[in-house]
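A single protein chain has been omitted from the complex, and every remaining protein chain is retained in its original position.
Now for subunit A:
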Amino acid sequence: MLGHHSLPAASPENAPVIAIRGLWTRFGETVVHRDIDLTVAAGEMLGLVGGSGSGKTTLLREIVGLLAPSQGTVELFGSPVQSDDPELRRRVRRRFGMLFQQGALYSALSVADNIAFPLRELRQLDEDLINDLVRVKLAMVELEPSHGALMPAELSGGMVKRVALARALALEPELLVLDEPTAGLDPDRSASFVTLIRTLQRELGFSVVMVTHDLDTLAGLATRVAALADQRIVACGTLAEVASMDHPFTRRFFASERAQAALQAAAR
């Protein structure tokens, strides 16, 4: 009945959401990642942390297939991200949504058209249904239907993030990829954005991978934390486990007073 069930290499039901195996990244002589292995199971919320220049964002771009690793494989839902088959590639890409750091909203399209864009690209839904869906998505991210007519240039930073989140959720993704979800937001907005993502995750059940340097975001969202340092993943576990690791990076990262406060808040 459904076309893609008959296609080869369809993802096995129990495959992990993300499976990275033996990943190396080199830019010229510089080695960014050295033999990295990482898996994310369905429903998990993984936070990637690391110092600046440690290759967090590079790893994220390799996960979503914007960048090909020098060596090793990245599989999403059991299918390789860098596949030669364009049909398979598109199908994998439709199963996750990405929230870019600056929102990356299409500046020529209104908010409603930005959210409708991936839905229209499916060419399966009629215009009425798309309009209704856009309003559902806007309501999900706590925006009014009237905001749909605004242009991205007219939005505040917090609203840009919300609209970008609505667009990332448009295709009902099973994985949400967040690049610095709370960067550029004030602490109040940042906290409410974290709450929003957590509420949506509970309702919709998607998995999350995020890069962040904000400990409150990490404590509020991540069920598992992976720390990148010295070109490898030096620690992977719950926030408390990673924080108590004895490694120069984690010691520095979790040492500050604010970090301690965030950790205590997470423990409560």
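Annotations for the structure displayed:
Definition applied: a contact is a pair of C-beta atoms (placed from the backbone, for glycine too) under 8 Å apart; a residue touches a chain by one contact, two chains touch by 3 or more; residues count from 1.
Quick note on the criterion: contacts and distances are computed from a predicted model.
A chain of this complex does not appear here, and its UniProt-recorded name among "Phenylalanine--tRNA ligase alpha subunit", "Carbon monoxide dehydrogenase large chain", "MlaE family lipid ABC transporter permease subunit" or "RNA polymerase sigma-70 factor, ECF subfamily" is "MlaE family lipid ABC transporter permease subunit".
Within the full complex, the residue among A:125, A:150, A:245 or A:259 touching the omitted chain is A:125.
From the options A:30, A:73 or A:107, the residue with contact to the unseen chain in the full assembly is A:107.
For the chain missing from the display, the contacting residue among A:15, A:151 or A:259 is A:151, taking the whole complex into account. Residue-level contact of subunit A with the missing chain is found at 1-3, 5, 13, 94-95, 106-108, 122, 124-125, 129, 131-133, 135-137, 139-140, 145, 151-153, 171-172, 203-204.
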